[in-house]
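Heads up, one of the protein chains got dropped from this complex, but the rest are sitting where they should.
Let's look at chain A:
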Amino acid sequence: MPSVIYIHPNGSRQTLDVPAGQSVMQAAVSRGIEEILGECGGNAMCATCHVYVEPDQLDRLPPMGDDEDALLDGAAADRLPNSRLSCQIKVTGELDGLVVRLPDRQV
């Protein structure tokens, strides 16, 4: 099963084994990672599942859609070049070892 590494704002790392097909948001919410809310349930409508992807891994991800791009402008924590919405990142075998940093707030 592919693994995803979540880095909390205090620097601690948490590794989750994520079934292929689940999103980085769904995996986090179902396993109690508090820094991701996913209020809209993964419909790309709320920007409360914002993460910072390790910059050297950005090109492993599918490109950002227009909806995601617009929503990120309203994310609670600063938008950076490596900002993504974790509901739009579906975990696959190719993404094994993905590292995402969690912002300190989503609202």
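Criterion: a contact is a pair of C-beta atoms (placed from the backbone, for glycine too) under 8 Å apart; a residue touches a chain by one contact, two chains touch by 3 or more; residues count from 1.
We take it that contacts and distances are computed from a predicted model.
Visitor: Just by its UniProt name, which of "Xanthine dehydrogenase small subunit", "Rod shape-determining protein MreD", "OB-fold domain-containing protein" or "Cytochrome P450" is the chain not shown in this complex?
Guide: Options "Xanthine dehydrogenase small subunit", "Rod shape-determining protein MreD", "OB-fold domain-containing protein" or "Cytochrome P450" considered; the missing chain's recorded name is "Cytochrome P450".
Visitor: Among A:16, A:37 or A:98, which residue is in contact with the omitted chain in the full complex?
Guide: Only one of A:16, A:37 or A:98 touches the chain omitted from view, namely A:37.
Visitor: Looking at the full complex, which residue from A:4, A:18, A:51 or A:75 touches the chain that isn't shown here?
Guide: Touching the chain that is not displayed is residue A:75.
Visitor: Looking at A:24, A:46 or A:100, which makes contact with the chain not pictured?
Guide: If we include the chain that is not displayed, A:46 is the one touching it.
Visitor: Take the complete complex as the reference. Which residues in chain A touch the chain that isn't displayed?
Guide: Its contact residues with the unshown chain are 25, 29-30, 32, 37-43, 45-47, 67, 70-71, 73-76, 107.
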